[in-house]
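With one protein chain removed, the remaining protein chains of the complex are shown where they sit.
Now for chain A:
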Amino acid sequence: MSDTDVWVRGADEVLLGFTRALRAAGVPVTQDRSHGFLEAVALLGLHDRRTTYDAGRATLCAGPDDLERYDQVFEAYFNARDGLPRSRPAPPTVPAFSDLPETDGEGEGEESEEVVRARASAAEVLRHRDVARLSPAERQRLAGMFASLRPRPPVRRTARHQRWRRGQVDASRTLRSSLRRMGEPAEISWRRRGVRPRRLVLLVDVSGSMSGYADALLRLAHRFTVAAATGRRRGVVETFTVGTRLTHLTRAMRLRDPDRALVAAGETVPDWSGGTRLGETLKIFLDRWGQRGMARGAVVVVFSDGWERGDPALLAEQVERLHRVAHRVVWVNPHRGKAGYEPVQQGVLAVLPHVDDFLAGHSLATYADLVEVVSRA
């Protein structure tokens, strides 16, 4: 028996090594998952490569992205051919943003009020500046100001009821109160339909023509996500980037710290400043996520300048589709608020008939407007 013991222990080593390799390749394998894997392999026996493979897929993976990586690592680890697939690329270095110090040591005393006033009006100016034309220092300063946005999730009515002064009779509450009086008819309680947050879906165009705005738009998306997760009325915000491909960013956006969230987004999105194939990526979004439920009844905000390289007809068809599925489609175009802007790009002309709101989105002030529109949607 001790022979098998040794063999089993050795096998565990090998299997755990595999889970480590998997983790190194970017699949989030936790301790209990590895445990489940060992248990599953023990149940199935070690004799068969195929069953080990299936056991690992079932216990260690959590989505199609994981499955793809799993296959590579499994192949590499158990065939030990040419090493493991490369782990995720190193995160791009992003300067650590920090708010400017509240006071900079100078100007104490009688001058201080002056300084504060100057600072406040500088902030006011910054609010209206085009974010694509800011210097790095101004950008940092603006990043801190995003915290001043207070998005509230839009709401919808629910099937559940809540207590109210009038409306329908609330049988259960009426019964309970009448019971307190030994079955004597007591006061009647009323109820009405409750409200719940509506899902908010943000589609951020990160193609080349939008590159000046990507940073600010992702900060805005992060603000929406965090406010929805921590506010009084909890909501759900899903973020995607569109460009040449579709990337699901919700997980990165859920990090509490804005700068860490942006770094995580940078690691996730493969197509920064690429081309725009908006029609195609929108179609992928609708096929894979939107039509099945994510956009259904949701408020969908698309941030894009509509600079479409592909076929505008396809784009129009997809936005029309989106409009049929979603509760409200808001289109945010950074160029809209600028002097002399005319919606002439083919992409913009194609989508205009199918959107509910067409907003500007080039400065913090316009983002505040957007926040308003969304919360009232």
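Just so it is clear, a residue touches a chain if its C-beta (ideal position, glycine included) is under 8 Å from a C-beta of that chain, and two chains touch if they have at least 3 such contacts; residues count from 1.
Convention: contacts and distances are computed from a predicted model.
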Complex member absent from the view - protein name from UniProt, among "MoxR-like ATPase", "Quinone-reactive Ni/Fe-hydrogenase large subunit", "Sugar ABC transporter permease" or "Pyruvate synthase subunit PorB": "MoxR-like ATPase"
Per the touch definition above, residue among A:Arg191, A:Arg223, A:Arg321 or A:His335 touching the missing chain: A:Arg321
Residue touching the undisplayed chain, where the options are A:Arg23, A:Arg127 or A:Arg196: A:Arg196
Of A:Leu46, A:Ala76, A:Val236 or A:Leu352, the residue in touch with the unshown chain: A:Val236
Options A:Arg23, A:Arg57 or A:Arg309, residue touching the unrepresented chain: A:Arg57
Residue in contact with the excluded chain [from A:Ser178, A:Thr244, A:Thr268 or A:Gln346]: A:Ser178
Contact set of chain A toward the excluded chain (per top definition): 28, 30, 32-33, 36, 39-40, 43-44, 50-51, 53-55, 57-59, 61-64, 67, 158-160, 171-172, 174-175, 178-179, 182-183, 196, 234, 236, 238, 248, 250-251, 286-289, 291-294, 296-297, 317, 321
